[in-house]
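If you scroll down you'll find the structure; I have some questions about it.
Rather than the whole complex, this shows some of its chains in their spots.
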């Protein structure tokens, strides 16, 4: 039996939680596009030409917008945390960790990142976003330590 | 037979298209370096010292440049879409999708990202870049739905 295949029930859990975390991450693009269109704030002149005939309005549209910068930072934070998670968790599953402890790692991570995103977009009072970030970060570190100790 | 091995002909196709998409992504670094050198626009003071003896020119060199910001945004868009693609497609292949439909997903994605990059760098009129982005995004969403439905 191969560890990285659907015959391994932990790999199946890995695929499920990774797919959900990646879905959350790629959805940030849609949120960005939605706010760029509704707030009429875009990054390039060719976008302005496409969205607005009146050339006078183009300059305002090309200025940076606080709401969109917030969403973009949230998206970048996902790239910094969710993409490493999916890779670290793959290595972690390959080292054959105990099932329920591993699934618990995946569940905490997914919950932490959902909280982080909501706290970032809606500007919820700190330390909500910090706790979301720190929990997800802690899960990545915990899995990394497990991998390195398993191989050392 | 293991799903994630070269014995699986779909995994072989996955490796091929993922390698091409990753090659396209890492090549953005070279395009950035090329324009930083030719346009003499760099991010740090130590780069300025290395490239130009005349200290008077350093301040201008450290200013942000519209062409380079455009390439950097294009690179970041690859991080937001191509890296998730390689991960999502790995999970997707693990769920054992139908061969020709899966290869079609990979081909559309690669084509969409090549169009997106060319449209971004050469500032082609919209909606060319938008269509490139949306097609690649749609492929990622389609694979995610397939994974979640296969496991639910």
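First chain written, first letter: the chains are A and B, and each begins at residue 1.
Keep in mind that, in the parts below, contacts are C-beta pairs under 8 Å (C-beta built on N, C-alpha and C of every residue); 3 or more make two chains touch, one makes a residue touch a chain.
Keep in mind that what you see is a predicted model, and the values were worked out from it rather than measured.
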Note to self: Of the identical chains, 2 are shown. What's the total across the complete complex as given in this file?
What the structure shows: 3
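What we mean here is this: only the chains that are shown with their structure count from here on.
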Margin query: Counting only Cα atoms for the centres, state how far chain A is from chain B in Å.
Written below: 17
Next item on the list: Please name which positions on chain A make contact with chain B in the complex.
Entry: 2, 4-6, 11-12, 15-16, 18-20, 22-23, 25-26, 28-30, 43-47, 49-51, 75-76, 79, 83, 86-87
Next item on the list: Would you pull the chain B residues touching chain A in the complex into a rising list?
Entry: 2-5, 70, 73, 76, 79-81, 83-84, 87-88, 91, 94-96, 120, 123-127, 129-130, 133, 137, 140-141, 144, 147-148, 151
